[in-house]
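For this view, one protein chain was removed and the others were kept in their places.
Showing chain A:
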């Protein structure tokens, strides 16, 4: 229980049962990135899954679009405290991408154009929990929000949903990615408020 803040009532205008603790609702779509927005031409775009044995599976843009896609409506939660409910995306389930990938690794490092990385347990990418998303609200995903394609893992804080994703590297041991090495939590469950290491 915290200290009572004299005179603070809070507005609670937007309180909602779907909000994880410490989050507030936003209706716009904030942009958070560590550097300039990469602009990736579609004819040069690639996504590569690299297994621990060195095998590589690569899709170009037309190959990605040729895969079965899904419409996904989910809530998203940013570690900087905003949540956005009922966002709608279109993308390819990682179950589809991994159909022909043989791996025994338990962890994945996502890599992005621009150099960003983030680590995720492999099981958090499977069974309908994660997608490579390329549309938001029926429109091509804007570069500011990670277009042409980003990882979408709605059940974790949104820094795990790597923008401008171009690679998934299977890892036998967990390793910190970009923000995790700077003190953010290795897993990032919004419902347990796993914001920073030790949370």
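Following the convention adopted for this analysis, a contact is a pair of C-beta atoms (placed from the backbone, for glycine too) under 8 Å apart; a residue touches a chain by one contact, two chains touch by 3 or more; residues count from 1.
By definition in this document, contacts and distances are computed from a predicted model.
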item	value
Omitted chain (choose from "Ferredoxin-NADP reductase", "Candidate ABC type amino acid transport system, periplasmic component", "Dihydroxyacetone kinase subunit DhaK" or "ABC transporter permease subunit") - UniProt protein name	"Ferredoxin-NADP reductase"
Contact residue for the chain not shown (choose from A:16, A:65, A:104 or A:181)	A:181
For chain A, residues in touch with the removed chain	1-13, 22, 24, 26, 28, 30-38, 80-82, 114-115, 144, 178-179, 181-183, 196-199
